[in-house]
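Taking it in order: structure first as structure tokens, then the write-up.
Only a single protein chain was left out; the remaining protein chains are all shown in position.
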Amino acid sequence: MAEVEKPVKKYSLFSLARNALSFHQNWEKAWRSPEPKKHYNAIIIGGGGHGLATAYYLAKEHGLTNIAVIEKGWLGGGNTGRNTTIIRSNYLWDESAAIYDKALQLYEGLSQDLNYNIMLSQRGVLNLAHNLHDVRELKRRVHAIRLNGIDSEYLSPAQIKEMIPIIDISPSIRYPVMGASLQRRGGVARHDAVAWGFARAADARGVDIIQQCEVTGILREGGRVTGVETTRGTIHAPKVGIVTAGHTSVLAAMAGIRLPITSYPLQAMVTEPVKPILNSVVMSNAVHCYVSQSDKGELVLGAGIDGYNSYTQRGSLHIVEEQLAAVCMLFPIFSRLRIMRKWGGIVDTCPDASPIISKTPVEGLYINGGWGTGGFKATPGSGWAFAHTMARDEPHALNAPYALDRFTSGALIAEHGAAAVAH
Amino acid sequence: MSQINRLAHGGRIDRSKPLHFTFNGQAMRGYAGDTLASALIANGVRLVGRSFKYHRPRGIMAAGAEEANALVQLESGRRTLANQQATRIELYEGLSATSINCWPGPNFDLMAVNSWFHRLMPAGFYYKTFMWPAAAWKYYEHFIRRAAGLGVSPKLPDPDQYDQMNVHCDVLVVGGGAAGLAAALAAGRTGARVILADEQAELGGQLLGEQAEINGKPASHWLAAGESELAGLADVTVLKRTTVFGYYDHNFAGMLETRTAKLPNGGATTRQRLWHVRAKRVVIAAGALERPLIFSDNDRPGVMLAGAVRTYLNRYGVRAGSNAVVFTNNDDAYRTAIALKDAGVKGVCVIDTRLAPHGELPTQALQAGIAVIDNSTITGVTGKRRVQSVEVMTLNADASGVIGPARTFPCDLVATSGGWNPVIHLHSHAGGKATFDEARGLFIAADTLQASACIGAANGEFQLNDCLKDGFRAGRDAAAKAGFKKASRRKLPTAAVVDEAPARIIWALPTTKPIGQRGKHFLDLQHDVTVADVQLAAREGYRSVEHTKRYTTLGMATDQGKTGNIPGMAVLAQALGVANPGDVGTTTFRPPYTPVTLGAFAGRNVGPLADPVRMTPMHHWHELAGCKWEDVGQWKRPWYYPKDGESMADAVNRECLAARNAVALLDASTLGKIDIQGPDAAEFLNRIYTNAWSGLAIGRCRYGLMLKEDGMVFDDGVTTRLGENHFLMTTTTGNAAAVLGWLEEWLQTEWPELKVYCNSVTEAWATLTLCGPNARHLLAEFTDDMDLSADAFPFMSMQEGTVGDIPARVFRISFTGESSFEVNVPASYGLALWTQLFNAGEKYGLTPYGTEAMHVLRAEKGYIIVGQETDGTVIPQDLGMQWILSKKKDFLGRRSFARPDSARGDRKQLVGLLTGDPDMVLEEGAQIVAENRNNPPIPMIGHVTSSYYSANLGRSIALALVSSGRDRVGDTVYIPMPGKVISAEVTTPVFIDPQGERLHG
Amino acid sequence: MLLIPCPYCGEREETEFHHGGEAHIERPQDPDALSDAEWANYIFMRTNPKGLFHERWVHAAGCRRWFNMARNTATNAIIGTYKIGEKPPKGAR
Partner (left out) sequence: MVKPFLRQSPLAHLHLEARRPLGDGLPEAGIHVAERPHRSQIAVRGQATDPAFLQGIEKALGISLPTEACTASGKPGDLQVLWMGPDEWLVVGGPDNAALIISKLTTALVDLQVALVDVSESRTVIELSGKQARVVLDKGCSIDLHPRSFGPGQVVNTLLGRGHVLLHQTDHEPASGSSAYDIYVHRSYAEYLWSWIEDAAREYGLAMRS
């Protein structure tokens, strides 16, 4: 593969020190802000993590560099910029385990690969069980994951308490903690850094990242895609990838495609920062809460989805109240911490709680979406597989099961257990 | 410490009520009406804490919700609270507060070493380093985390309570300043239902800190009169200490009320109350926040907002310094200069960025003998722990630099004003837009999706007289729109109009060197974000205001950038070469306006009330019998009943044996029961269930399976025909509500032509299941109007009669494979009958059994449990239930069987498993493989769905879903567990009585 | 926080309702006549528009009735509700 290396100003402690002497006047731009060209070899619609990763791997793995990422707002401003950043690969089915663990493996080397510290913090992710059904389902997942060659353990309440002394495991709480699965390799990463790192690295390989440019139409001729209409003019390309998360249906509709996707509000919030108090990521589907503490000290908390379609990027208060009541049940000492900010995202969910990474009936048009409440963890893997699909016009084995036709054949990948609630 | 900065008189504090408190262990005094901040200033405290990143000494900079610096840890132990703004803590007797984020203390803080490396720590430095070696981040992170985080979380359980309240009103007025009070009065007078909420302890807003006059008298008179008039209006509710923290769709607001200024020592009152308000109209009169001037080293303790300095003087009777410089770009700050001078503060002078300020207020100041240095800026501040002097220079022609000689002014207080920003936060929460008023350099509320209006200072109206006018008009208007049009003839109050000249807006003030090279120009004091950081972000391509925010963390601290955001955005605009900051825009305003506790959001839904506990009529009997509970949805069901010294296994074995050898009694009341009536009832069931219902005889029962349209099993249960047009359906416990919802959905939305009514009767009946060979004998003792013989009362039939003189429906159905009778009696007799059966049953060996034994018994028979043998991916054929799929009619889900995936040859099918070692009980959820090995990855062919020790068989049994399982009967499969591999033989899934003889017996 | 006008009970809080997805998706008269793709279209495919949306709700904690609602999913503004079998209100067609 012929790679055209552009000079990158490498980030390192050394370059930081050198720049400090010149008052940081000489850093290069992390990415350019180019004018859109009239024609590209491929266009990625959506400058979220998945879109940027796709562009990066198209350039890096497939030598495709005359490509553009078109973003209607600011890059990383979609769900990538508003998620609770939980990363894990503890999914039930083989198909899921494969792609999510590919993503986790890429994450494990990503800071170095991108030369951008994405602050991957593998502090362990616990999924709690609160009733016998949960216990059974969690154990099923723990065993499946282990046999897929991925790290996974089951913890008793006492072991949970040992890891997280502030959690209430007493049998007298309304829904007592009966056990948990633990993936030690799971954790969190700095969401913005993932988007920015991919953007910078893609830009360095020649990818044009065009922000403040909304795609308003998808051009087709004789069943083939030929380009896109945008708020900054028409741009032609023989290959177009839709990677627009919450707006997947909106973009697909521009090409006359109906999808099995519904977009819901999903809310998250942060508390005021406090000194380290919680060292792992704790998730509970049964009582709807998930929480971790960021490096800056805030608790990052996620709620369940609102029950109705909406593109407003805000949600209802009662959803947040239910979730915070659950947090107070598990962590009674948190009742006096305060929420400093809460916000919403738009998640595109599929009936089987698994994504779509697929060719479409329109030749040259590809879709990567439907990640719902859990696609951040998949970002590099998703981009990697989607780049393969776009470059070769055929899915990689990793994403072949995620084709659109599974809804016709019935071969769904039901991950509700792994993904029933947001995370 | 004595209150060295307390004025001899003045202020709204109550000098007759002295209060004692401690700060960092030092005893101090203040008065009722003080905030912690005003009391600290009174006591001469300057240094309150250290900053987040550089650990620079910091003091108090504001007097309200915008305070970014003065955060304290309030109290300790059970009542400790982190990161509390000293400006919002009402002083109370015995208060104790300490500085945060410094060690050992704010005066000498070891973490201040960070500031030595500040040059290595520009915005986003962590993205550029700590990457080598890859594994080392863990260790770096450990130290980063320890350094971050401000205050400490409480570590002991919360002794306080929180509650919630729902209210509706015609007009919600946010903010009780001049504009808000006027609006509430105007709306209240029309008879509308009005809520006026203000975050402070007193109404009045900005007026509390001013010497303003209304109707020619001190404004406090008008305030008091207004407040008492509101108190007399029946449908007006005034809520003080109540912050409207969020504004949501369809005019819904969330408010947080602090109910006890001092934390109570327990008792009936809740500490905080969260209000849900549904308003017809919302009037946002939230005022304006003063913005600081951004100059070199503007973070030194003693650099404060000019309005705040005035508030401390007028409202609290304290002077924030003894030697003051006022630094401004507008006229308003001259009020502060005059007030300082009046309070006897020395050396008061005004440094104004404008050329020859000439308005009413500057003129007054000059007349009062205050020196005014025009066209100038502060270029530097000396003094680390408190301001000692400022250096002042003249601005050059375009204000991009300074010229001429530097003058030094010794001072311990710098009161700065960069103008005011309307509080448009709430307007924005619910989708409202903002536009930039270029002339005045501020963002104003524009289009909104809600029925609301911003008024007064919140709408950029800074003249008191205009605020009053605006308030009355807006209040009347809102009431009228809500349907209350009564006119009031009262004369509107007026205030003198002060002619104020325009401000001169220079977002970042120059110093002698390029910005960033002499001192630091702080934008976000709490997060230590400087102008240089924003410029760096712009230079590095983080051009969007949202990128800059995230890259620098500007506005992401607990104050959410109330003072720093707007200057920050303007600085970004400049750095990008964008002329109009409006084109850069604001970042998104999000709730809450000020932080809200988790406890308040949770309200009453904590502890035992976290979620309803649903109880059957026999619940308390089970509890007294010492049962262990299983949570099934909101129900508590008896799981098993251990006797003294019994393990779970002992108890379950005993219960299972009793059920097959004697008689056992189960509380099955939680099963869903739906009464279905109407001429089309049978047709309806035909469509809902997979099998046919038209031919079922009256008094007969039939098992049914329900699918979703994708063909997957959704629920199952037995349905009985009570009459020609009358059925009683039972559902699983967990799905009862969902199934009723499912029936109604189809009836109402798709098949309205069907004449059918569904009613839930789950709660109407207590269901007592007698199971086992002695069941009939025991039941016979209780009834004389039913023939219980197998012929007269065959399996899958129902009789009505009396049991223990109680009217009952008895069903001969069975989930255990044992001859059993499900006795249904009116719920309020359930406990009586249960007790009677229990007493009379002793001689038959009657044993109550719980859900665990029930599960074992049904597994012995290979009966499925929806949600255990199924998981939303299982079709009836997988369960070997082809027999229940009618070929003669359509039913929900049937079409999906024709899809390729349903016909796949390797689908997972229900089978039995018998382990080689009969004592080995497999783990439910364990995965099954075809090869005898334990080194992942290993392809999996299925998993164990149910697994128990069967006392009746004297060995373990399991059910499993296994790929092509029915073809594998007789094969050995393997179950790899950590550290061992278990082998098992695949069998058919029925372990006991395959012919069903016991069932019919 | 939606305030939903139930056509039977009047305005009630969102918490009393359940959302039932897109409205006006009819169950095919003869499922066997459909191709797999058409069947998939009926059970899974949804328009999910940004803007005017016709959706079903049920007043679960109130009168237990299903009804239709026209709402703008970009703003959450409710244009109107209408009973099952009725036509959408003016401005929502």
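Per-chain numbering from 1; labels A, B and C assigned in written order.
The criterion applied here is as follows: a residue touches a chain if its C-beta (ideal position, glycine included) is under 8 Å from a C-beta of that chain, and two chains touch if they have at least 3 such contacts.
Treat the numbers as computed from the prediction; the structure is a model and nothing was measured.
Engineer: Kindly name the visible chains that come into contact with the excluded chain.
Structural biologist: Every shown chain touched by the left-out chain: B, C.
Engineer: Write down which of B:D675, B:E781, B:D967 or B:E985 is the residue touching the left-out chain.
Structural biologist: Per the contact definition at the top, the residue touching the missing chain is B:D675.
Engineer: Could you tell which one of B:D34, B:D163 or B:E655 touches the chain left off the display?
Structural biologist: B:D163
Engineer: Looking at the whole complex, which of B:N107, B:T269, B:N396 or B:N932 touches the chain that is not displayed?
Structural biologist: Checking each option in B:N107, B:T269, B:N396 or B:N932, the one touching the absent chain turns out to be B:T269.
Engineer: Which of these, B:Y829, B:Y849, B:Y974 or B:F991, touches the one chain of the complex that we don't see?
Structural biologist: Once the missing chain is taken into account, the touching residue is B:Y829.
Engineer: On chain B, what residues meet the omitted chain?
Structural biologist: Residues 163-168, 193, 267-270, 276, 278, 604-605, 608-609, 611-617, 620, 635, 675, 677-679, 755, 757, 759-765, 802, 805-807, 826-829, 831-832 of chain B touch the chain absent from view.
Engineer: Which parts of chain C are in contact with the chain that was left out?
Structural biologist: 8-10, 12-13, 15-16, 61-65
Assume only the chains that are shown with their structure count from here on.
Engineer: A-B versus B-C: which has more C-beta pairs touching?
Structural biologist: A-B is joined by more C-beta pairs in contact.
Engineer: Counting in whole Å, what is the centre-to-centre distance of chain A and chain B, each centre being its mean C-alpha position?
Structural biologist: A distance of 22 Å separates the two centres.
Engineer: Please output the residue numbers of chain C that touch at least 2 other chains, ranges allowed.
Structural biologist: Those would be 1-2, 18, 36, 39, 75-76.
Engineer: At least two other chains touched by the same residue of chain B: list those residues.
Structural biologist: 248-249, 252, 276, 431, 710, 896, 899-900
Engineer: Would you mind writing out the residues of chain C in touch with chain B in their complex?
Structural biologist: 1-3, 13, 18, 20, 26-27, 31-32, 34, 36, 39, 42-43, 56, 58, 60, 64-66, 75-78, 84-85
Engineer: Mind listing the chain A positions that touch chain B in their complex?
Structural biologist: 11-13, 15-17, 20, 23-25, 27-33, 73-77, 81, 94, 108-109, 111-112, 115-117, 119-122, 130-133, 135-144, 146-150, 166, 173-175, 190, 192-193, 196-197, 211, 271-277, 293, 295-297, 312, 314, 316-317, 320-322, 324-329, 332-343, 351, 408-412, 414, 416-417
Engineer: Which part of chain B faces chain A closely enough to touch in the complex?
Structural biologist: Touch residues, chain B against chain A: 80-83, 119-120, 122, 125-132, 134, 137-138, 141, 144-146, 148-158, 160, 162, 246, 248-249, 252, 254, 276, 429-431, 514, 516-517, 532, 536, 539-544, 546-547, 550-551, 553, 556-558, 560, 588, 590-592, 595-599, 601-603, 605-608, 610-611, 613, 630-632, 710-711, 867-868, 871-873, 896, 899-902, 904, 923-927, 929, 936-940, 943, 976-978.
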